[in-house]
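For this view, one protein chain was removed and the others were kept in their places.
Our next item is chain A:
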Amino acid sequence: MTNVALPAADTATAAQKPLPARLAAAFVSRLVIIVPYVWLLFFFLIPFLIVFKISLSTTAIAMPPYAPVLGFGDGISGFIDGLKQLSFDNYVWLTQDALYFNAYITSVIVAGISTFLTLLIGYPIAYGMARAPASLRPTLLMMVILPFWTSFLIRVYAWIGILKPEGLLNQLLLGIGVIQEPLIITNTYTAIFIGIVYSYLPFMVLPLYSSLEKMDHSLIEAAQDLGCQPIAAFWKITFPLSIPGVVAGCLLVFIPAVGEFVIPDLLGSSRTLMIGKTLWTEFFTNRDWPVSSAVAIILLLVLIVPIVFFQNAQARAQEAGR
């Protein structure tokens, strides 16, 4: 009978470990979580605060081109004086010139349409990959990722060569007699859509593929067994179950597409008004760092608020119906 008491005595000693040892153990287990937070602090939060501070400054012909430059060169009082000079004037300015508002709206619309087109093209690709024989899938996956191995800039440039009036596409279509006059595609929104869809397709395909691939095929068989025709089975079973992949893919395409600068600059016309281009102009042409910082901060808010909202909704939906 005495044996039975022994394990209890053991746990008692475990609980009475010296405090430093327990703190150390707790620290080690937290360390794993701390690392990503430290990363975010240094490479997201601090840069964000710097940009935010610049957005509250005024331009100056100086180096760096804004004032005040916060620092402790003039002691604490100098720092406080600097803080007093900060203002939200740049944000007020953004609301006064319709250019910025239009640029935001255009960007969101262009990104939205491009995202939808990417989904339309990416879904069948991902579906085909997920249904392909297992031995073929790594190759197909490789082919989706392959374009990343060439410079993004070069790939977008290549599209100019394809789409321009005397380019490959027009030559082909004229050659086979589909059209009589060359199509004007470059310097239009169509070209921007083509560029974005092409560039961001892998970001759509990969999450879609991963959600479609892990789906149990017997679900489709069960649906058919219960009297569902194949197309109906797709809409009732496959598509609803792939929605997490659809959402992830759309966010991965939509977010960078809103702030996209290279594609509208190279493929769009000079009249194309997108926020990425506006930001570029403010920063490099006008050298107005404070305004361009304000543009960037607003862009971040425009993107983050709906995304956080959306992700919350999705997390709740997943909690309810996994």
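Everything that follows uses one rule, which is that a residue touches a chain if its C-beta (ideal position, glycine included) is under 8 Å from a C-beta of that chain, and two chains touch if they have at least 3 such contacts; residues count from 1.
By definition in this document, contacts and distances are computed from a predicted model.
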Absent chain [UniProt protein name; select from "Acetolactate synthase", "Spermidine/putrescine import ATP-binding protein PotA", "Cysteine desulfurase" or "Cph1 family holin"]: "Spermidine/putrescine import ATP-binding protein PotA"
Selected from A:A223, A:I263, A:L279 or A:I298 as touching the chain missing from the view: A:A223
Touch with the omitted chain, as defined above, among A:L241, A:I255 or A:L300: A:L241
Residues of chain A in contact with the chain not shown: 216, 218-219, 221-229, 232, 237, 240-241, 320-322
